[in-house]
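The structure is given below, and queries will be raised subsequently.
With one protein chain held back, the other chains of the complex are shown just where they sit.
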Amino acid sequence: MLAINNIEVVYDRVILVLKGVSIDVGDGAITTLLGANGAGKTTTLKAISGVLRSERGEVTKGTVQLADRRIDGMRAHDVTRLGLVQVFEGRRVFENLTTEENLVAGGHVQTTPTVKQGIDLVYSYFPRLKERRNQVSGYLSGGEQQMLAIGRALMSQPKVVLLDEPSLGLAPMLVEEIFGIVGRLVKQEKLSVLLVEQNATMALAVADHGYVMENGRIVLEGPAEKLRTNSDIKEFYLGLNDGGARKSYRDTKHYKRRKRWLS
Amino acid sequence: MTRFVRSWLGVAATTATLALGAGQAFAQKEVVFGLQCDRTGPTANVGTVLCPGYQDYIALVNSKGGVEGHKIKVLEIDHEYKVPPAIEAHERFKKEGAVLEGVYGTPQMAALNKKLEEDKILGTSPGFGTAAAADGKRYPYAFPIAASYWSQGGAAVAFAKERLGGNLKGKKIAYIFYDNPAGKEPLAILEDLAKSEGFEMRTFAVPAPGLEMGAQILDITGRFKPDFIISHLFGRSPSVSIKELKGKGFPLSKVVGLVWASAESDIIAAGGWGVAEGYNTIQFAGVGKDFQVIKDIEAMYKAQGKNPPKEMDSTVYYNRGVFIAALHVEALRNAIKAKGGGTPNSEEVKRGMESIKGFTLGGLVPPMEITPADHEGGGWVQIWTVQGGKLVKVKDWFQGYRDVIQKHLAAEASKS
Amino acid sequence: MFHRESGVFKTTYGADMALYPLPIAKWTIIALGVIFVGIVPFTVHEYYLSILNLIFIAIVGALGLNILVGYTGQISIGHGAFMSVGAYTAANLAVKLDLPFWLTLPAGGLMAALIGVVVGMPSLRIKGLYLAIATLAGQLIIEWTINRVPAISGGAQASIEVGRPSLLGFSFDTQGRLYFFLLFFAVLAIVATLNLVRSRIGRAFVAVRDQDIAAEIIGINIYRYKLLAFAISSFYAGVCGVLYTYYFGIANYEQFQLIVSIDYLAMIIIGGLGSVLGSILGAVFVTLLPIVIRILMENVGSLFFTAAEMANVISGLRLGVFGGLIIFFLIVEPEGLNRLWRNIRSYFRVWPFSY
Amino acid sequence: MREDLEFAFALLMSGASIGLMYSLIALGFVLVYKATDAINFAQGEFVMLAGMIVVTVLGFQSPLIAAIAVVVMVMIGFGFGLEKVVLRPLLGRPVVAVIMATIGVAAVLRGWGPLVLGIETRALPLPIGDEPIHLGPATLPPIQALGAVVAVLFFVVFSWFFKKSRMGVAMRAVADNQQVAQAMGINVERYFALAWAMAGIVSALGGVIWGSMLGVDVQLALVGLKVFPVVILGGLDSIGGALIGGLIIGIVESLAAGYLDPYVGGGTKDFAPYVLMILVLMIRPYGIFGRRQIERV
Partner (left out) sequence: MAATSARRIAAQQGDSQLVVEGVSKRFGGVVAVQDVSLEVPRGAIVSIIGPNGAGKTSLLNMISGFYKPDNGRVVLEGTDITQKKPSDIAALGIARTFQNIALFSGLTVLDNLMLGRHVRMKSGVIGSVIYWGMAQKEDIAHREACEEIIEFLKLQDLRKQPTAALAYGLRKRVELGRALALEPRVLLLDEPMGGMNQDEKEDMARYILDVNQERGVTVVLIEHDMGVVMDISDRVVVLDRGRRISAGTPDEVQRDPVVIQAYLGTGKGGERT
């Protein structure tokens, strides 16, 4: 569905952030992208969705292919029109708009009747949003805002959704609820999802396929169940010891050097 | 790299031209006049007409061979009504050896007063600046050379008295003024006259920029209901006052504007000559094109194969520019004559200015007499009234309450 | 201030925190001192000294405004009014009590600081444009008050004449003498600002600018520091106003209207927000720009325009170029002349091995 | 007594009508701020430019309606261009930078406008007559009545636009978060340009009406000074705020001049609105109708 081939991203014309990244997002599947802070995960998403341009970044090499169209170098609003939409980390809703106005804005590329249907569809997945439809979204709770952010993205009738850290700052129970809904969406609405997560346990639990990123490069990839059993992944992303049991933070030794796959 | 080189090229070019500019002063035997202008600031409506008038008159003089064999070079500097550039302008004039300078703007004149004295260069401030500067002993280098705000105030009351049948006892006069020092200056005279002439006066302040004065005009026409209005406004506000008074049905023939509320542009902006019919204006220089000197300037343009500039149609300010230039030239002429044809220095030009007498330029300049004691030259004004689409002279050169003005000047002098 | 270099090792914290961390910087300062004290005033025409004098005064005001806007992140478009507060305070003291400049100068500054704090009060609750407009209100109210209260303004003309400053019988009454007078205060202001911004208080100002909530929670009383910034900034403005007063020989509020506030804002924006060197460069630039444009046009413009057209073209051009340059700097070099200077310097430092 | 009441009523009417004229200018400012967060200190110069264009076109003997059409088109184009060249590169920069940039724009317009379009003061006659409209004891100049009507009309149209139309909602979304709006398929640049173009339309009509009232030359730009107390009082991003703010400021000015001035002998109407504005800000730091910034720690 979505294929990223060996892209490079440069910020401010000098800072090389992505150094040849290739990712395949399967049709109707959840693909997850794991990695440390600053590894370039969010940049990858922005490079795909085209919002990079507004941050003085550009794709200098490689291609991004949505179905059979090249979308690298396209502007964000055109990419969205083609059926790919990004949900930003930190649930960036339009704080001064009401819930429903957020949804209307999300359906900007669609016709008015489609927007009406879309709103109903979103409410069916997120009934809580319906209760809050006329509330200014800046005052919604964190979980509701995350739901709104996802629901708003659905409004453009996307084929591919880029989901950036939906669990950030949410309570464990809400995280579960949201991932549950995402799972249902993928199945019922035939979505393809590229999921960026810190919460590797959760991400690998819902994903079909996974990539691990370090310093702007993909260092590891494979089916999710395979990654779950990888010993490096276990230690550095899941916090498990060799025996598979969780080790205590109390026992962590002093500031060990981080392992690098490629050094 | 390239940006860097380019910026240094710019610096080099500037330095070169600076040097060139310095060299030019020696190019020719000539006398330098400095002229400060506001062509872009809050009073640009004055400067953009007045300064061309000045320039044209000097060009005319030069085209006729100059003054007693001396050509005049005018150095004009636009200070945008800011004070520091006015200081810089003065220093530049001084460097270029200017023998006199036309200052423009009340705060600029205030800031330059001391410098003029220290550098012994005379500066003129026709129709603005402090009225006390008429006293040549106290301000030896400041030359109002036209009716000060005090004289204008006196003249306005004199005119009101005439219009109201020669007696102001029991009458009501409204004074509507721009709420700044210049606007307040005539108050001293007006209050004094209110007592001696027995009229009731009330003041109505209009804060800058005076784009709107509905409430003040309501107050005047609805509550105070005066017999006469003296209007001392600047910039855009005169036109607003004319329009508002007209709208409230107040007879404009009972209104007189001091010198900065009296130009054609004010009448045009107020909605045209029809709207302003009857409005009276005080002038310190002649108005209209019916002067030999104006015809000469037109002829000069025609001789160059050009049409006279549009600025000439705005005769009030244009003629004032000519007026200032003419007095400057006359001062120079006197100085050269006194020196027997030699090139005078600034001190000598000052004495030349102080001996101006009987120079009327065909009626554009009043019969003023500038003396070491009186730098105002007598405080002469005319009254012109809007009649049938143009300004018509209704009262020739006169001085209003000269005795009262003198009394105030004496009082000021005793203070310092 | 002018140099910073890697590859030099400091062995004490004191050396690491010094104002001029490199020996070469010390020599630059000494050289500048020799040029500005020993050479310039005795070789340059009085006209150019008068321009330098205007620049010196502008530097004091620009530094003050930069402390408020650049370092503390508060906006003021009422600085012209603070200058007039300083001016009238000094003028009244000088005329009515016959005080010398070394008393009237700090007095003017202090009074301006006091008024500045009052005008800055709204900053405790409002930010950004709202604050800018509140200070504009301060400007209008101060102007009105001075215009309306003869006890302050000295009468209908709102002008108070003051004599030239003098010290031990030496009167600073020519451009050449005023040069030393103003140079002294400009240097004093520069050194004081450099010290202030690297001190505890300067750091706190930047903290208030960058993250006011975090600043508060690590123990910086943001209200106190916002007002302190207004006070210090207005103190500079007041001193700047007093310097103008001595330089003009008169205090007159019409010399300090809104347009002055805007000119000073232009200085620090063009020079560089939050930079001492930027304030200096900005003051130089804004003062010189109209002069340079005019002189250029006087010489080059006659090729294209008649004398009559020239006058209008020069005026329009000056305003147009001034506005254009402000826009240009904001877009192309947001950090202002300060940054441009650093680029030039680093170009030279590696010269001839660039690129 | 009756006379006092009549005077008070006349003051109110005079203040209200001029206040709506202020709203007309302020609306352009609010539109731009609401959609793009940019603060336009050149609003007065916009109006000046529009006025100059109208009188210049009228100078070619063209009918008024054509002149208005031309000025609306030119101002739309000007708004577009200005956004692209000046404001867009300044996105995300501190308030003071945007303020200063628009002050720069103002200087450029004041410098070049008169050079190109004529320095002299010109009248801008509108075919609406001079006979004041009588409203009981108060009279209203027809030009102010026209200004008030246009201001209210704009208010209705723009309120509907932002609340009800999808384009309006999209524009508010852009104002809220540009990057996210982009990702929702909204062409942010087009909406920014649209906002400036709308401001251009408002300025064009503001220029026609104020130009007709004051005459046209460089000083027409001074009307821009009136914008600030109006928009701050009403709230920077509120269309209704601009309307009500204008009304309040106009009335306060009027009452200050009528009742305060006689006691202090000076022009209080210049700063009375600002004092009121500061008082309001102390209670509501975001203006009467402005939106509270949603801040989280």
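Annotations for the structure displayed:
For clarity, chains are labelled A, B, C and D in written order, and residue numbers in each chain start from 1.
The rule is short, and it goes like this: a contact is a pair of C-beta atoms (placed from the backbone, for glycine too) under 8 Å apart; a residue touches a chain by one contact, two chains touch by 3 or more.
Remember, it's a predicted structure, so these values are computed and weren't measured experimentally.
Residue in contact with the omitted chain (choice from A:73, A:127, A:169 or A:223): A:169. From the set C:105, C:134, C:215 or C:311, the residue in touch with the chain omitted from the display is C:215, counting the whole complex. Of the listed residues A:38, A:127 or A:223, the one in contact with the hidden chain in the full complex is A:38. From the set A:5, A:63, A:201 or A:230, the residue in touch with the chain omitted from the display is A:201, counting the whole complex. Panel shows chain A; residues 35-38, 139, 141-143, 165, 168-176, 179-180, 183-184, 198-203, 205-206, 235-239, 246, 248-250, 252-256, 258 of it touch the chain omitted from the view.
Within the complete assembly, residues 12-14, 16-17, 192, 195-196, 198-204, 206-207, 209-211, 213-222, 224, 228, 232, 274 of chain C touch the chain that is not shown.
In this text, only the chains that are shown with their structure count from here on.
Note on chain placement: the centre of chain B and the centre of chain C lie 34 Å apart, centres being C-alpha means. Averaging C-alpha coordinates per chain places the centre of chain A 43 Å away from that of chain D. Among all residues of chain A, none touch two or more other chains. Chain B has residues 40, 48, 179, 207 in contact with two or more other chains.
On the chain D side of its complex with chain A, the touching residues are 166, 169-170, 172-173, 175-188, 291, 294.
Put simply, chain C touches chain B in their complex at residues 45-47, 50-51, 54, 57-58, 144, 147, 153, 156-159, 161, 164, 173-175, 244, 247-250, 252, 254-255, 259-260, 263, 287, 290-292, 294-296, 298-300, 307-308, 311-312, 314-316, 318-319, 340, 343-344, 347, 354-355.
Listing the residues of chain B that touch chain D in their complex gives 40, 42, 44-45, 48-49, 179, 202-209, 211-216, 218-219, 222-223, 235-236, 239-240, 243-244, 246-248, 265, 268-272, 275, 310-311, 314.
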